[in-house]
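Note that one protein chain of the assembly has been removed; the remaining protein chains are unaltered in position.
Entry: subunit A
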Amino acid sequence: MEILLALMTGVLYAAGIYMILRRSLVKLILGLILLGNGVNLLIFLLGGITKGKPPVIPDGPAVLGEVFAAPLPQALILTAIVISFGLQSFAIVLIKRAYKVVKTDDLDEMNTTDENA
């Protein structure tokens, strides 16, 4: 299973980077989201994957059993998901605003501060 997940991570990275290299701002943001998903999956994968053993202590014992999913990568990814949402929502609203002002989402026309250029 790890092999497939590793492949999937690679595909997410490739797709994200390809989209980031486009000139359209919308595609840039889609690329960022895909790349973010790829990163989350990579951390998740490298933290070790376990099927059907969530890191929740059952009623009764005070500690987890022998086999369980590592909780730390999950905590990190949870943070990452939420933070990237903050970034994404801001970016989405920003391109909307930018488009309203400069009437383009072509990055090449936004690389100067001069209005007439």
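A few points about this structure:
Here, a residue touches a chain if its C-beta (ideal position, glycine included) is under 8 Å from a C-beta of that chain, and two chains touch if they have at least 3 such contacts; residues count from 1.
Throughout what follows, contacts and distances are computed from a predicted model.
Missing chain, UniProt name from the options "(Fe-S)-binding protein", "Multicomponent Na+:H+ antiporter subunit A", "Branched-chain amino acid ABC transporter permease" or "FecR family protein": "Multicomponent Na+:H+ antiporter subunit A". Summarising the interface, subunit A meets the missing chain with residues 1-24, 26-28, 30, 33-34, 37-38, 40-42, 44-59, 62-64, 68-75, 77-79, 81-83, 85-90, 92-97, 99-108, 111-112, 115.
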